[in-house]
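Below you'll find the structure I mean.
Of the protein chains in this complex, one is absent; all others appear in place.
Chains here go by letter, A and B, matching the order in which they are written, and residues are numbered from 1 within each.
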């Protein structure tokens, strides 16, 4: 198709599309207006990306203006802004409202049919209407997930060991130098990439040739993504574009995209629990949409969101626990790691420092790095918030019993990891395998790999299993059975090396 | 809050709550009455545990009296009692009806606002209305699951090996002495704990300070729980409190809480089968509530309940197979174990005895311990019951073919386990590893752990895969691939030891 014809067609179709919009969007007397800019986006995108247009049309964003949203009472409201610039007030939240907001701050902004459009909508865009949620989220570990992996030399080395290519040379399997792509296609899918503009590319489209930015680290919807506007984090891993379904954000499958196992088996553990069984059996009849989630009425068992984030209310609207996007607000412990400890003090977890100077909230002997973890007082504050969720259905005796068991299991797994780590340290000391003492990679040899599994897969599973009452994950499935087998296998390997 | 004020508030609020109840419970002319006692429970618990009150309000228990329930015809009836004490007849089944029944028989009964309340509702409580179901269940292996694990010295040693702490001393990984908590937080979550009253504890509540019993082995809803009233078993693992949803009891997710794998992978196998695929795809439109489950109409593929427990009827109400809570009624074989055998004769499986005096229904050479397993005649009776379920959709040729394949697979796995066990016996005989012949733990060394996996994970999976047509579990997923790999790994380890 010649460029001229393409342009002609583009203009022609865009005009036509505009009409199509007028016909197709349900516009009743009560339906709030779509901005002119968004109307133009829809005109073409109804043709080139019909799926997301149809999704958006069914979303909350397409059916309410900020003016109306801000009028709602506290318990009904989903926006936390109390004012927005005039031009956003009386239109629904459409394509243009997000993708053309503050164009100068977005490095991926490009000229597109007369608009300055950016590809990657960032938390800073969402903050226009949802400032409290974005701020809370920015304080979470999740928003810092990129740096928490890549700026922590210990975790970075583990990640590099996992993602690097493996080459067989001179009878040995050696690690290649991992490149950026190796991280981007693996760990950073969840942790978030650094999204950068590499240049522009011209593409043929149904509306003629057009130029689009080429992005590095894209596609990506990791929780700690570094966006082209410099902001950290992404709302879309949980609030999936372009439906922005609250139902989906509250369902454990969404969390399960990253917390799936074997390394962070939260989703599997939940699904094996009584709570998970209730969810799977009965949630077809639950109401996932109310901004204030009514326990026992809207839902009869907690999902991930209920325990960690959602505002829970009783039948009469009394708030049992407030909504938070700072995900550690109800977390006294950090279960993840070689050892479970009181929760790490920093959202930027790489700022932790243990006795040996390593960026970990614990020492290798299993004691917490006291200055890097929260106080007992703060633990109690968080534990009490979490318990409020539990207590909305369970008696105090049961709840206390449950968390006592979690404490026991933490001690159990920490103690087992002291054993595993001592065994490995002996192997390192003997020099048969080289690791931390020799300044060598502690994650790449067979016995080291079993050690990693002992905590990253098994101790973690056991702790999650106890925390969420997913019993099989304490015992057999990635549980004590495998932890025990792994320790004995390490012992066997140690003896083989002699 | 001072004690005096607390008490005052408590009394005040309880009075108030009573009124709230009058307002909130949907009381129409047709709605059956709530007992005065339950009304008082609801008064406060609507505030302190709103979740379970809301669940109960939506349950069948909240909307029918025993008098009405007993009037129903056989196929519509869910209660099996034909008479109950007068005071239970004309009220719905509320908090008090269960939690204050026969207070003197429950060791966990405590004074609570003028009531003698017990925490743990036991099958003996449920038997007031459901005596047939409770009796049948008491005859099942499930009701004896605590003793079947803890009183069987072989299984107890395996369990102890799994749950015990592991300590690294003098270059070796050794087992700690497991304590009660180690069992309670692991195996006994499914098998059931012994729940005992350890004392009383005072707690601050929204209604002032109150005293509550402290329970050992709690929380727990294991199928073989030993309750404070001395009864065995628990109804709540399947009939989840406080909705008591029949839908949930009939859905495989409930069974999957314990039968999940890798040790008893029934749920995973089912989900990978055609039946499971039908269930997952289409069950959103099924009717799970009718007491007599209509094949092809209410449901179009069996769930665990359909094959093992439910009363199945045709469109015209003809009974195809009767309901049972004695779960082995349709089970000719016992698939679980080193070897699959005719089903063990005893509900208390630890009463089995093989030729070597071990409490197992088979000898270590793979032959059944004839006096501990059911007769061929009884096998046929059970098989025919199971086949009736199959035949409601499938032709006899297909059903026979299916069970012939199961028989083949049983022979296959038994034969592979003869090999695995002989290999291990050779290792024991050589004295390199110590096990049964030396009176030592046969489950704790690396080669022994592989042997355990060969039957507990893989032979079992293959058998379940064949029994439920979950094909991937016969072949790759925990199937023949892993069984073969495990046997070869054992052979390799045996040679390393030389």
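The rule is short, and it goes like this: a contact is a pair of C-beta atoms (placed from the backbone, for glycine too) under 8 Å apart; a residue touches a chain by one contact, two chains touch by 3 or more.
As the structure is a computational prediction, the values presented were derived from the model and not from experiment.
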Which one, B:80, B:419 or B:441, makes contact with the chain that was left out?
B:419
Using the definition of touch stated at the top, determine which of A:51, A:73, A:357 or A:439 touches the missing chain.
A:51
Could you tell which one of B:205, B:363 or B:392 touches the chain left off the display?
B:392
Omitted-chain contact residue, chosen from B:107, B:132, B:214 or B:278:
B:278
Mind listing the chain A residues that contact the chain we can't see here?
20, 24, 46-55, 57, 119, 161-168, 171-173, 181-182, 184-187, 189-190, 201, 203, 205, 212-215, 218-219, 221, 240, 243, 245, 247-248, 251, 253-254, 256-258, 260-263, 284, 444-446, 449, 493, 496
Touch residues of chain B, complete complex, unshown partner
272-274, 276-278, 280-282, 284, 294-297, 300, 314-315, 320, 391-398, 401-402, 405, 408-409, 412, 415-416, 418-420, 422-423, 426, 466, 469, 471-472, 474-477, 479-481, 483-485, 487-492, 494, 496
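In the analysis below, only the chains that are shown with their structure count from here on.
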Rounded to a whole Å, what is the gap between the Cα centroids of chain A and chain B?
34
